[in-house]
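Left out: one protein chain. Kept in place: all the others.
This part shows chain A:
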Amino acid sequence: MPKSKDSSPSEVQIQKSPAEFFAEHQAIAGFDNLGKSLYTSIRELVENSLDACESANILPEISVHVTEYTQKEFNKVAGLAESPRKNANDQELFQKKTKTPKKPPTEPQLTQETNESSTKKRKTASQDAYFRIVVQDNGCGMEHNAIPHLLGKVLSGSKYGVRQTRGKFGLGAKMALIWSKKSSGQPVRIQTAHRRSGTDIPTHCSVCVLDIDISKNEPIIMEHRKYANKENFIGTRMELLIAGNWTTYRSRIVQYIQQLAIITPYAYLQLDYENISEPQRNLQLQYQRRSEQMPPPAATVKHHPSSVNNIIVQQLIQMTRAKNLVKFLSTELASVSPAMAKRLIGELNEVDEEMDPRELTDAHITRLVQLLKRVEIFKAPDGSCLSPLGEYNLNLGIQFVQKPDLIATARDKPAAFEGHPFLVEAAVSLGGKTMKEGITVVRFANRIPLLFESGADVSTRVANSKIKWSSYKIDFKRDKIGVYVSIVSTKIPFKGTSKEYIGDDATEIQQSVKRAIQSCCQQLKVRLVKRTALKDAKERSNRLRKYIPDVSRSLYGILEGMRKRREEGDIHGDEYTSTASPSKRLRLDPQRSNQMIHKLKSGEMNEALITRALNQAIRDHQPQQDEQIIVAEKATPLFLVPLYNLDDPQYDVLDVLFTFRPIQAILNVVSSTSSPETTH
């Protein structure tokens, strides 16, 4: 009976508000203006595609095609007839740029273009326009019957339980559909072929043309058919027509694809921009696949007791099959054993172990949540459910996109923030052609780039003020430093409505980021020192050689002077009247000086001879450590994935001399499932 009580009001809410709510408050979802709407639409579709590939363990191949249309072209494409104006004389309607309520906001300007001279054309073309976005992937596709539901209904996906996901709101592509509806009125076209794994070729292909009924939050199916897959179509192809602005967000879109290539080196990414009226502005961007190593999919885990709230507990109660409270707590929450559940129940009044969880009142739930938050001895949520990119891939991604001179990566140990596990991976690069001098911070959350509001972000703050760059032999003003921070978590603690940054008040995350960056810097320092030594050795002979002419000339000059003085009979003159004690004074050994003068006279000693001798000396006295340094420099980095959460002694094999602990392959980098780790 509580089920009906709970679900009926929530049902009404979900049915009524979401699509309309987001249509009205689209800035929250990243649709602030035309430029950003274009950017966010592309981004949502691309991330959808990545998910589709990764869920089926397929190496992603994603292409984005953006075509820009002026309104005239758009009308042609959309099949709208160029209606002759009834009031051809009514020019002032457009000159005043009064908004015509039924038409899109961009229309006044675009209408001008159709009427007026071509001088305005460039200006208008660089501004708001219509775009056809086609995103195609090679992922798992969608099941024929589920297509309308998956795309046409906002918040239709269920997200109970926690899992590391890319989306911010669970809106995915749906928001793009709403935007398409809102800005162009055009339906979405989907072509998809469903398959369960990466190897089989789907037998059937579906085509679906969808519109969305915003007030009812329901899809309107305009076309929905299935046909035999003769052309071997794979994946999903989404096509939509939206209003947008390429000029203002071009650099952001390019930056997004570029950073996505860093964090997704196992994907092939392609971006094509086509401008029908101005082909000189076309753009093509391609990132080849660089790695075959795909991170394992993130696992869904139970809620950690310290992360729950009243609503979550209520939802869990609705779903659970547990008949009593002990079972409920120990099966639905992580880190709670039956013994622990009993201890917890013992702390609560009016509640006993055998009670059906559905009989809990709101007050009981509130007290339970308060209790769960207070208990300190729960095992911290572990990071094994997360799917970080891995240092190997991160290294490759950065190497590939930025081509830096030096790069170091690090992964900090998993930790928890507010009951959600998180894991920080970081990389620090030095140099690279496209990099700017100073610190550039590139941020990723759950393996998608964060481009906006970097100033307040925890990674930016740490990189700029918490790292003592100079102690790592890095000049933070003049060196080209790239700082890459990738945070994955079952719940990223975003700040602000747009969810574009992570606040630095999350102390645990801040410290983890700092540790990871410091670890990178430490590695770099070692290599920088070695590199400097190597460079010094190389430059040594050059530097020394530079002074040979000065030395030879000076030395020869003094010797020649001595010879001249001797010839003038000056060398043993009778001017010795100084008070100096003869013993202290530097005296010329007559025999040696005579020999030298003889050599000088005969030409046996000359400047060239000195030069030769010095060159020889430099060649003979190369320091011997050079070879070691070169060997160290040629070495390729080896990436070992640390295994955390190994403190489960359940299957330990005990012996007098050692303990075997069999471990599972937590990441697919570890090939064998039974590779034992020796402890003790």
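Note that in this section contacts are C-beta pairs under 8 Å (C-beta built on N, C-alpha and C of every residue); 3 or more make two chains touch, one makes a residue touch a chain; residues count from 1.
Just so it is clear, contacts and distances are computed from a predicted model.
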| item | value |
| --- | --- |
| The complex's invisible chain, by UniProt name, from "DNA topoisomerase (ATP-hydrolyzing)", "Sof1-like protein domain-containing protein", "Malate dehydrogenase" or "BOLA1 protein" | "DNA topoisomerase (ATP-hydrolyzing)" |
| Sole residue of A:Q399, A:S519 or A:S593 that reaches the chain not shown, by the stated touch rule | A:S593 |
| Per the touch definition above, residue among A:E231, A:E376 or A:D620 touching the missing chain | A:D620 |
| Interface with the undisplayed chain - residues on chain A | 536, 539-540, 543-544, 547, 550-551, 553-555, 557-559, 561-562, 564-565, 570-571, 573, 575-581, 584-589, 592-593, 596, 605, 609-610, 613-614, 616-618, 620-621 |
